[in-house]
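Structure first, then comments.
A protein chain is absent from this complex, but the other protein chains hold their places.
After this line comes chain A, so read on.
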């Protein structure tokens, strides 16, 4: 078997193929270096407070795996359930978030409503003085089991675990073609380092999924956009949780190195450049400075971009394809890191058994033909 892409999702897939299904004759091919794409570029937020049953099932499956992951891998992924607080700034936000709270509780996912004062008590740097704000804080939804993890460690931990069980991880090896037999089934992949035969190929190529799938003649319901993040200079511990504001568009937490980790939005247009426009990050910093006036004079150290593959309904695709032996795990858009363990776990099942795990059964490509969208885009209204 071949996994295309040695990011978190691809390495987790290989790890669970080896540990759960006993399949170790696996090569993970990576055109760059291990964990060098979106795995090393995200803002490390883990949460599962999604509206729809299908999403709650998938993302909470991941959170449950996160909770035991450091033990499982014997590698500290620094999973910290410090809580994710999503701020509401208008009546629509309040109604929508309360709906999320109730829907989550029915699905067994913890989520609770906090007043503005309770938000400030949970996150003391937060400004809730409405007289100073264009978009005052009216309250927030808090998922206490949510938090952050060390993104690089996730890739390294899964890579080490898979490698120890016999999986080959081949870096600097770009896939250039997908070879198929007379019956149309996959027979292997062409790479920059030669042909590799395989009966099953799993594509986990994030922003480059459309390009890889086109090698097998498959058109995808995906568009690839640059998504940016940035970090500040490191400071002493000041920020106890993760705060997200969808409405004025900012995500912020503090890493264990002390940097404020800030997530911005996507650019308006599709691109593969792995950078984004400055006005996108400026817009996010405006929001950060209004919510946390104490950060107004901080300096930002680095900013970067990653290419995210976005589906029309902003839910992922973890599924078989129209080609026998070809599987795809893509469309995580702006929020794939949180799902890494769950994604790899159910994708490994899908490849090994040639049928989806019950958790990822709704996340097909066919839903865009049949109309069974899992429309978290409409539910969240913005990037998540």
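One rule holds in what follows: a contact is a pair of C-beta atoms (placed from the backbone, for glycine too) under 8 Å apart; a residue touches a chain by one contact, two chains touch by 3 or more; residues count from 1.
Everything below uses one rule, namely that contacts and distances are computed from a predicted model.
Not shown: a single chain whose UniProt protein name, out of "Nitrite reductase large subunit", "Hydrogenase", "Sarcosine oxidase, delta subunit family" or "Deoxyribose-phosphate aldolase", is "Sarcosine oxidase, delta subunit family".
The missing chain, though absent from the display, is touched by one residue of A:210, A:315 or A:329; that residue is A:210. Only one of the listed residues, A:246, A:271, A:284 or A:321, touches the absent chain: A:271.
Only one of the listed residues, A:30, A:93, A:223 or A:290, touches the absent chain: A:223. Across the interface with the omitted chain, chain A contributes residues 208, 210-211, 214, 219-224, 268-273, 277-279, 309, 312, 368-370.
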